[in-house]
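What you see is the complex with one protein chain gone and the rest in place.
Going by the order they are written in, the chains are A and B; count residues from 1 in each one.
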Amino acid sequence: MYIYDEFDRALLADRVAEFRDQIARRLSGALTEDEFKPLRLMNGVYLQLHAYMLRVAIPYGSLSSDQLRTLAHVARRYDRGYGHFTTRQNIQFNWIKLQDMPEVLATLAQSHLHAMQTSGNCIRNVTSDQWAGVAPDEVEDPRVYAEILRQHSTMHPEFSFLPRKFKIAVTAAAQDRAAIRIHDIGLRLHRNAAGEAGFEVVVGGGLGRTPFIGKTIKSFLHKRDLLSYVEAILRVYNLYGRRDNIYKARIKILVHDLGAEAFAAAVENEWRAIRDGALVLDDAVIADIASRFRYPEYDILPDESEALAAERSSDRAFDLWYANSVAPHRMPGYAIVTLSLKPVGAPPGDATAEQMDAIADLADRYSSREIRVGHEQNLVLPHVRQRDLPALFRALDAIGVATANVGLVSDIIACPGLDYCSLANARSIPIAQELTRRFRNLEAARDIGRLHINISGCINACGHHHVGHIGILGVEKNGEEFYQITLGGRADEQAGLGTLLGPAVPYEQVADVIEDVVSAYVALRARPDELFIDTVRRVGVEPFKERVYAAH
Amino acid sequence: MTAPQERKLKIKGPVVITGNRLGDGAVVYRTQGRGWSTSLAEALVTTEAETATALLRDASANDIDAVGAYIAPVIVDGHEIRPGNLRERIRVAGPTFALPGSEAA
Partner (left out) sequence: MPLIKNARWIEDRYARIPDDAPVPDARALILSAGRLLAGARDILARRGPTGVIWPNDRDIGELVPYLDRLALIALVFPAFKDGRAYSQARALRERYGFRGELRATGDVLRDQFLFLHRAGFDAFEVRKPEDAKAFWDALQRYNVFYQPAADGAASALRRRLFPASTQNLAVTEPA
């Protein structure tokens, strides 16, 4: 957890006061909606189908238990008792009134929470691996650099009116849990041959109307150069990104149009002028920011896997959950626990205020007061003692966040869709709900294995459907909801876009078609443990198409 | 696909002007008296494209009471005005599933 100091608090307090003032000027008519809209977006306030929506930042997915309690309070007091965790590690409240925003933001600020730059044509929440700081395969905690970038990008005078939104993600592990290759800038902290830690810089990833996987423009960037190089990328984008067409305005279009090499050269040219200037990130600054992260005082504990075997063999439910939701920790005797927010029949990624409060209490007791939010819309308790797992499981199960489906077919990522969002063409949540019902059997889901379904209600792709193992995109045809299905996308270190399966399918048939796709996989797989994504890569989409469309 | 505000005007049946109330985001409908009501029953309905365009222009002239005004289809069934598509049904009745924490969930 990054601990705010007087500078962070002062800036946040000033921001809350400024926006309070801007809202007052809007309500009085001194500001038109056109003048106000970018300002409210830069404070995370959207206007949706039936209400305003507030998107609160959870920087790189890290929350303290007190912060989670504050979010529960906001849900209860100003909203309808729940919040939605997003694919960018933020939380959304769907019903807050504009006139209540000043009070809500002041309340959040007391807990060092904010909604700065969670929307708008500026640099958004810098996201990271939800296992940062505790993953065994990590080089260093990437959140330190995410925090440095968060500060650098907050109220940046030059980059607050970019051609379009700008998203940065940072990872430091071999497995990319932050999907860096579908971000405008993706940063992978790794060691070079000399053993030095530095960044691979990937630029121009992004989904939406024209999806692209990012291109590596620098294979090794020294830490000292991080801010100046990022600044150079942003400056090139700010000057040369298209502003004539919002569907062609992301940096991915610029990288594609120039070509990665020419783009990289333009960045180098700009970078040369600034790399030894005020943005040099020296070790002292990095160490200072790192020192402001609070880490638990871990006990020296033995590994308890053997001890847990007895519990696992006597309690089938615990066993399934342990195998599914518990991951190894870098400290012996500890574990990383994922809390599934995808129970059968529920909207994916939502939590009630009661659940949030209960999870905060469990974090106090079992996870050193810390919670993480993943981009797959689940939560994590990152510092759990193995010996506490049985008790924790029972407590999580009691509040409905222990469905043993993490990473499985019913662990669906979905955008809010037409039920909430004014940009949507079709609903996504009811599709997800039905799919969790079809695949409710956990043993069957386990047999199917790792399988990511992503659902978007429109081409803006907030559900990341392009990079789903199964991607589902809602479209409108003659006033009816139809869905295009793709197979074979991935968001990780082997990121790639899915391939269209066949003609769009009407709303009522989507769940049947997905069941058929999964049945086809089971029939086609080389071995029971060949993953869905590997079967698709091996046999292609045609065999699936034949089986699925033959049945319909 | 384009949002309703951006679509070229094609009236295929009765329409109303709708938007969101500035202060709280509530769904509102333009009334006969050039005001805004949260009740669809009080909305001014027209079947003429020119009238609809004029009403929209008038409703958008000031953005202090309501924002994001656009033309939405309705179904007129005797004296009852009903939302004319799924989007408008959702704007009247809310999301098409039980909200988390509600009794029906």
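Rule of thumb we're sticking to: a contact is a pair of C-beta atoms (placed from the backbone, for glycine too) under 8 Å apart; a residue touches a chain by one contact, two chains touch by 3 or more.
Remember, it's a predicted structure, so these values are computed and weren't measured experimentally.
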Self-check item: Contact list for the unshown chain, restricted to visible chains
Solution: A
Quiz item: Among the options A:M155, A:V475 or A:A504, which residue touches the chain absent from this view?
Solution: A:M155
Self-check item: Candidate in contact with the missing chain, chosen from A:A72, A:I233 or A:L279
Solution: A:L279
Quiz prompt | Those residues of subunit A which, in the complete complex, touch the missing chain | solution = 5, 7-8, 10-11, 14-15, 17-18, 22, 30, 35, 38-39, 121, 148, 151-152, 154-162, 235, 238-239, 243, 273-274, 277-279, 284-285, 288-289
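Just so it is clear, only the chains that are shown with their structure count from here on.
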Quiz item: So, what's the distance in Å between the C-alpha centres of subunit B and subunit A?
Solution: 33
Exercise. Using the touch rule from the top, collect the residues of subunit B that touch subunit A in their complex.
Key: 1, 3, 20, 22-27, 62-64, 67-68, 85-87, 90-91, 94-97, 99-101, 105
Exercise. Show which residues of subunit A lie in contact with subunit B when the two form their complex.
Key: 26-27, 29, 32-33, 47-52, 80-82, 95, 97-99, 346-347, 350-354, 418-420, 422-423, 425, 427, 429-430, 433, 458-459, 475-476, 479, 481
